[in-house]
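Showing subunit A:
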Amino acid sequence: MKNDLTLRVLAKLLIPFILLFALYVQFHGDFGPGGGFQAGVILAAAVIFYALIFGLADARKVVPEPLVESMMALGVLIYAGVGVAGLLLGGNFLDYFVLDPNSVHGQHRGIFWVEVGVATTVSGVMLKIFYMFVSRGEVDE
Partner candidate 1 sequence: MNGMVNSMGVGGHFTYVITVFLMVAGLFIVIAPGNLIKKLIGLGIFQTSVYLLYIAPGKLVGGTAPILSDAYTVYSNPLPHVLILTAIVVGVATLALGLALVVRIREAYGCIEEDDILALDAAAQDSTPTKQ
Partner candidate 2 sequence: MLSPEHIVLLTLVLPAIGAVAIALAGRWPNLREAITLLTAVALLVWVSQLLPVVQSGDLPTVTWLTLMPGLDISFKVEPLGMLFALIASGLWIVNSIYSIGYMRGNQEQRQTRFFVCFALAISATLGIAFSGNLLTLFVFYEVLTLVTYPLVTHHGTTKARDGGRVYLGILMGTSTVFLLPALIYIWHVAGTTDFVAGGILADKLGPGALAGLLALCMFGIGKAALMPFHRWLPAAMVAPTPVSALLHAVAVVKAGVFSVVKVIFYIFGVDTLLSAGATHWLIAVAGFTIIAASVVALGADNLKRRLAYSTISQLSYITLATAVLAPLSIVGAVIHIAAHAVGKITLFFAAGAIYTAAHKTEVSQLDGIGRRMPWTMGAFSIAALSMIGLPPAVGFISKWYMISGAMAVQNWWVVGIIVVSTLLNAGYFLPIIYRAFFVPAAHDAHDHPHGEAPLPMVVALTTTAAATVLLFFWPDVPLALARQMLTP
């Protein structure tokens, strides 16, 4: 597939838009349907698409495996970090109200970072699963 010109051009065209869409879904999650889960999956889909067209090796160059694993971990840490920030600022765990003097802003700020964490972890996990299954073939057959 690597040599199919149509696919290569199409992919190069599409992938930026997919990434953009992921960001849209991510940040629009505040106001409408969307959020970290969906955005994370779309983000991962973009990378998977890239891997399908340009091959695993190239994909690994763009998003190396250690990065993927770190993303999984970092996302959870961001999420929990928001919670702990709430704790440190005098509220309960995951208390968004105290994140900003204005409690509505606090809510925004809290959910924003939580969703960032979710997106990071979800795309990390999706990519991890993908890499795991794809790389099996290399060793086996």
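The criterion applied here is as follows: a contact is a pair of C-beta atoms (placed from the backbone, for glycine too) under 8 Å apart; a residue touches a chain by one contact, two chains touch by 3 or more; residues count from 1.
These made the cut because all candidates are chains of the complex that A comes from, given by their letters.
Just so it is clear, the model here is predicted, and its values are computed rather than measured.
Candidate 1 is the partner touching subunit A in this complex, chosen from 1 or 2.
Within the complex formed with candidate 1, the residues of subunit A that make contact are 32-33, 37, 122, 125, 129, 132-133, 136, 140.
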